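A single protein chain has been omitted; all remaining protein chains appear in their positions.
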């Protein structure tokens, strides 16, 4: 019965794996090893936006992977719409390296560049958050979740997820004050969702689709 | 008994994962972040063919993944020929980013460019559709599908699949009228196959290889 | 009990997936879409070595994947040495795109280029064949295969595998006659191993690790 969901996870993991490593591959291309005629320490130091883009991509895509993992472990059946919603989640996740790269490249640019790249980045994250929310909503509505899942937990997970796009919009608004501060707000948000919430918000303390209490 | 098919799925998912993310990686290379000396908003706007190629690739490869998933969930055994047919499906799928990139780059080119790139694109999609059809035909003929699968459903799936290459050829013919219209026809087709057909055409409402009714 | 082998397969499939798609990604880079100021049809035609390298890579890596799949479905336990041997198989497989690219780029070069690139290519394939042979030999010797596997089948598989490096050396020797002929010999060999041998050479007609007769 869990078979369909298993393949969706494998497929999504393929996309996540590439997204997580793409920026590290980019380092090879833009790295100082390819730039002759300069001092290595200086060249390495100047490549800091690439390192930052790598860490941002890793943090955000890693956090989304954990969220994806937490959701899909409760899904025991899939339908066509759930697959389409999952594809749309992946569509936005796969653009994280691009927008994170633009964001870090333009952190010290003019206000137009800063706001435009921050808007693109927040657009990516909002799109991802929207379709993750819809995935959960659809799976609950269509009875695709594990029958033993406590409905109160399912609601609590939905509430916590719904909060995420709002918090990202707040982090985006901060770009009009200071772009670095806005980036810090993004990363704080990631850390907040990585740590997990108290009590009923932790999916792990509840019966998963294998029927065992963790 | 489902083990062989499981590995074919994992392997195919690896290819699908790279195909889906390749165009997003390309954005990093051709993106305005690498092009100095221009205004960022203008540079980002001019990169629209790359975004279009990304969305086309994602839509078509995502739809093919769902079709692949729907077929392989009924396959309980594999033989050498089924593996070869699956490799040929992947051979065409892996060229989707290349042909989608050419297509979107030449949408505003001369009629020769438009027709040539549309022909290449439709060739990729036809090749994929042909071998997906052969996969299903071979699996049915050799008794590699789940024994509980209703033969009427198997036939209905085959009928719907056979329609696909024909519809793609119609979409291709439209390029002689207008290339943008032809592209829209492609995307409409993808949407049509994403939504799924009525009643018996939906594989999900029937017993899958785990023997459970969805 | 099959769990260890399952993860080795997933991991190897990740490498195979990238190898199969790498040349298609390269098409994006070397493709005519990036070369301005030339006629598209001519530019596309001139890129034929890239298409050839893609097809060669796909054929050879696809064939090796099927061989890998056929071997590992009989493996029920792993030890450290089997993991190391599998890593060495992957080390050579991952260089197939590089050597196939060199080979196809130099098919119309001078005799030095032709022989050097053919030698590199055959070196890659020999290395892969050597370690695939050692994998099977080690798994048989250490009793890591499924206990129900017929020893005669295991020996027949080993015999057929041992033949492969010898046939590749013959195909390499042909490069001194004609490089195109040598390439054709390589591809014939791939086709020969894709089709599979008669009777007892077909792993699929025998009990696999799940204990079911195919």
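A, B and C label the chains in the order they appear, each numbered from 1.
As a convention for this text, contacts are C-beta pairs under 8 Å (C-beta built on N, C-alpha and C of every residue); 3 or more make two chains touch, one makes a residue touch a chain.
Bear in mind the structure is a predicted one, so any value in this text is a computation, not a measurement.
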Exercise. Of C:19, C:122 or C:161, which one is in contact with the hidden chain?
Worked result: C:19
Exercise. Among the options C:43, C:87, C:156 or C:174, which residue touches the chain absent from this view?
Worked result: C:87
Problem set entry | Hidden partner interface residues of subunit A, rising order | 2, 9-10, 13-14, 16-18, 20-21, 24-25, 27-29, 31-33, 40-41, 44, 54-55, 58, 62, 65-66, 69, 73, 194-196, 202, 204, 208-210, 212, 214
Problem set entry | Hidden partner interface residues of subunit C, rising order | 1, 3-4, 7-8, 10-11, 13-15, 17-19, 22, 25-26, 29, 77-80, 83-84, 87, 90-91, 94-95, 97-98, 101-102, 105-106, 109, 112-113, 116-117, 120
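Everything below uses one rule, namely that only the chains that are shown with their structure count from here on.
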Problem set entry | Fitted rotation between subunit A and its twin subunit B in degrees, CA, nearest 5 | 90
For this session: For subunit A and subunit B, let me know how many angstrom lie between their CA-based centres, rounded off.
Result: 25
Problem set entry | Gap in Å, rounded to a whole number, between the CA centres of subunit C and subunit A | 36
Seminar exercise, completed: Residues in subunit C with touches to at least two other chains are numbered 10, 14, 17
